[in-house]
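Working notes, beginning with the structure itself.
The complex appears here minus one protein chain, its other protein chains still in place.
The letters A and B name the chains in turn, as written, and every chain counts its residues from 1.
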Amino acid sequence: MKYSPVTRAGGVLAKGIRLPVAFGALALAAYGVFFADPYDLRILTVCGVFALLVIGFQFIFGHAGAVSLAQATFFGLGAYVTGVLGATYDFGFLLTFPLSCLIPALLALIIAVPVLKLEEHYFALATLGIGLVVVLVAVQWQEITGGTNGLPGVPSVRFFDLEIRDRRELFIFVWLLVVLGAFVAYQVTRGLYGRVFYLVRESHAAASCLGIDVSALRFGAFILSAIYGGAAGALMAHVIRVVSPENLELPVMVTCLTMTVIGGRRRIAGAIVGAILITYLRESFRILENTTLMAYGAVTLVVLIAAPYGLIGAIERLRARFLPEPIEAPPPMQPLNLAVDTEHRDHRPLLDIDNVSKSFGGVRALEGVSLKLGRGEVVGLIGPNGSGKTTLVNIISGLYEPDRGQLSFNDTAITRRPPHVISRLGVARTFQHINLADELTALDNIALGRTTRERASLWRSILTLGLDPRLQRARCTAVGAAELLGIADLAMSPCGALPYGTRRRVEVARALATEPELLLLDEPAAGLNEEEQRDLAQRVRRIADHGVTVLVIEHNLVFLRSLAERLICLDHGQVIASGHPEEVQRNSAVIEAYLGREEAADEILAIEERAS
Amino acid sequence: MSPRDQNKTLLSIDHISASYGRVVALRDVSLTVFEGEAVALIGANGAGKSTLFKTIIGFLQPLGGELSFRGRAVAALPPEKRVQLGIGYAPEGRRVFPGLSVRENLEVASLGRRAQREELLGQVFEMFPQLAERQAARGWQLSGGQQQMLAIGRALMSAPKLLLLDEPSLGLAPKLVEEVLGRIPSIVARGTSVLLAEQNVTKALRYCNRAYVLEVGKVVLSGAAAELRSAEAVRRAYLGG
Partner (left out) sequence: MTFIQLVLSGLALGAAYALVALGFVFIVNATGAVNFAQGDFVMAGGYTAIFLTSTFSIPMVLLLPLVAVITFVMGVFLALIAYFPLMRRPPATVFISTLLCGMILQNLFLIGFGPQAKSGPALLGTGMLRFEGLEISRQSLATIVVAAALIGLQYLIFARTQIGRRLRATAEDRDMAEAVGIPAKKLIAVTFGIGASLAGIAGALLANQYFVSPTGGIPLSVFAYIAVVIGGWGSLAGAVLGSMLISIFQVIVSAYVSYAVATGALYAAVLLIFLVRPQGIFSERVQRRA
């Protein structure tokens, strides 16, 4: 996979092509306002409607990464609300338009709760199902909706004393709304919060363990897509002056998907380009009559295959290949505040695990495990493969729920609480398999650890004008975290291009950026050479000296020896030894289970040799 | 290992370069593996060991150089053809087929008819009795060590002349590493040469006849295992720049 550094996240275009795109936009606008004939104006207006639809769709499909098939449903609903209220009850625009946005949002709200928790293909089907039910209702509820024939006579846009009468005015009006919609999309996707989407797409678990409420994020994206869909539908009703079940049906969804895929699923400019291109394509293929759909399908397929990031994405990548952007300098460093409050430190344990058991199907992963971590301790968790170490860490961080037993952190019960809540209490972790957003720079990946501390959110992103201060601050603190891990000079490279050892350190830095009280490291030394291991152990030791409590899962006894004050050994899901490293390594049960009798002698000798 | 066997070249890698994404992972690498021997490929993580294996099996296309196996140029062949020629691959991370049983994992990798399949199955079970015990268990139910044994057994089911063994010790407790690597001599004795990629230098050199040391994509040292145990260059590659 080729990594293209994304220095502008989300909907924002890469630097190099902004000027030409802006130029193109202005040219098109000028054409529409001054030169286009009524037929062209109509088409360009429809382009605008679809552009709005697709920008909305990008929130859930492109950014949140969930295949929603409900976009046409929101579109059709918005159209119907405007149609029914406008044609039958003669409501004005100021009433029909907000309602057209609100009612789809309400539907999204109702179905979001059960549906958003579903895995990808289930979610897609559920949204499809909702859509098909709504179509049925629209067709059956003939008194209100006009059944299969629909409702004619949708009024033009009217508010205050203004009435939009001709096509030119409508064109301008619709595109003004598109600009507004684009602006909001830009706000949402540009800053710290915008970068969160990248990690959510990569791994829900990793994002949750940074304190990010993934469900809330997807929920927000879904609601936004519904609002935009409804708005687009309302405008369509005003443009074609009739509403019918066609607006709700699968072909509209296919059109929306096609435009998104062709234009580019994350770039705002991509939504607009996709909308314009596909609309014009369909129009020009109309002359082919019978073979329209076939030609249109074939062309779309070709673009789909040739341009995986859509046309806009392809242009960006071409430019990056031939005129690459230089790597920027990192922002000024802001040191991490890791000093844990030592005043109130008493001798109560920081983490208290009481009799925790967990089974997967028939396999007993953990059985009656109890342990306590004192504040400021560095503890190593060892044990043979399959002994339950990672399961235990997954339970502590909230990714699994224990079948039995209790856990408490800082005297707060954390049993069965979701990972993002546990993270916010002060627990951070790394994973055995590194989960980083490869398209972002290492620095931005680390900065994601600051999401909770900076209280980045959807609303705040929209309401903050100009450059996102949260992102700036987060990046400065990220530099501080990078320094602690010795990777500050590599921080501005795209993560995907960095070697394994550095990526491992980026992950640790990201966890550290949350300024946790408890740091859980899952096999941090795996894949590192001896020099890298020594270096990492030293750095972790320094971090612990600040007062952070550390629990390290490792096989590598040499690594742990320089780091851990205490070792806990698991075997077949049970604690079989706990204590000073030397004691544990001489414990016969440990030797039997983990080291193998013969090996123990070698290992112990080697360690003692190196220590002397 | 008789002098006669020593002369037959199995794998010949000649000035191969390869890149992984945008990173050039192998630069001008040359090495040979003969019949009847176990060769170690040692080096730090990121040195290019896995990339080399992926190039040999066919997941990566080399940028230049020649790759031949048993006298045939294989760079243009897809992975399954190379396996049919006699290369077996036990990848990093084991990658057993999770939904298939132990027995099915082994059976699926055999290239011949039933009679030959049964015979090879017997041999693998003899080499790894633990697998025989857990024949019906699904791939995902096995522990890391058992999966490693299965991965090796599976690679042996095609009766290969060369076994590529990629980092078998990763993620395994020392006792298991011992068990797994300890099988290498018997594998070689049965007629399959072994190319072992390992970060664990001591263990690798203990079970192999010769070794190549890779450092950032280049071969920096090669020779008999006994010689290399004390060489300074090995220490450097092992400890990292």
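Operating definition for what follows: a contact is a pair of C-beta atoms (placed from the backbone, for glycine too) under 8 Å apart; a residue touches a chain by one contact, two chains touch by 3 or more.
Keep in mind it's a predicted model, so treat the numbers as computed, not measured.
S.K.: Based on the whole complex, identify which of B:R27, B:R70 or B:R95 touches the chain you can't see.
M.R.: B:R95
S.K.: Which one touches the absent chain: A:L95, A:L118 or A:I327?
M.R.: Counting the whole complex, the residue in contact with the absent chain is A:L118.
S.K.: Among A:L28, A:I103 or A:L132, choose the residue that contacts the chain missing from this document, as touch is defined above.
M.R.: Residue touching the absent chain, from the options given: A:L132.
S.K.: I need the residue numbers on subunit B that touch the omitted chain, in ascending order.
M.R.: Its contact residues with the unshown chain are 57-59, 78-80, 83-84, 89, 91, 95, 97-100, 104-105, 107-109, 111, 138, 140-143, 154-155, 157-158.
S.K.: Provide the residue numbers of subunit A that touch the chain removed from this figure.
M.R.: 1, 61, 67, 111, 114-115, 117-122, 124-126, 128-130, 132-133, 136-137, 139-140, 250, 254, 257-258, 261, 290-294, 296-298, 300-301, 304-305, 308, 358, 360-361, 363, 365-366, 386, 388, 390-391
Criterion: only the chains that are shown with their structure count from here on.
S.K.: Need the CA-centroid distance for the pair subunit A / subunit B, whole Å please.
M.R.: 38
S.K.: If we count contacts the way the header does, which residues on subunit A are in touch with subunit B in the complex?
M.R.: Per the stated touch rule, the residues are 1-3, 363, 383-386, 496-497, 499-501, 523, 526-532, 555, 594-596, 598-599, 603.
S.K.: Help me check something: in the complex, which residues belonging to subunit B touch subunit A?
M.R.: Touching subunit A from subunit B are residues 21-23, 44-46, 141, 143-145, 170-176, 178, 199, 238-241.
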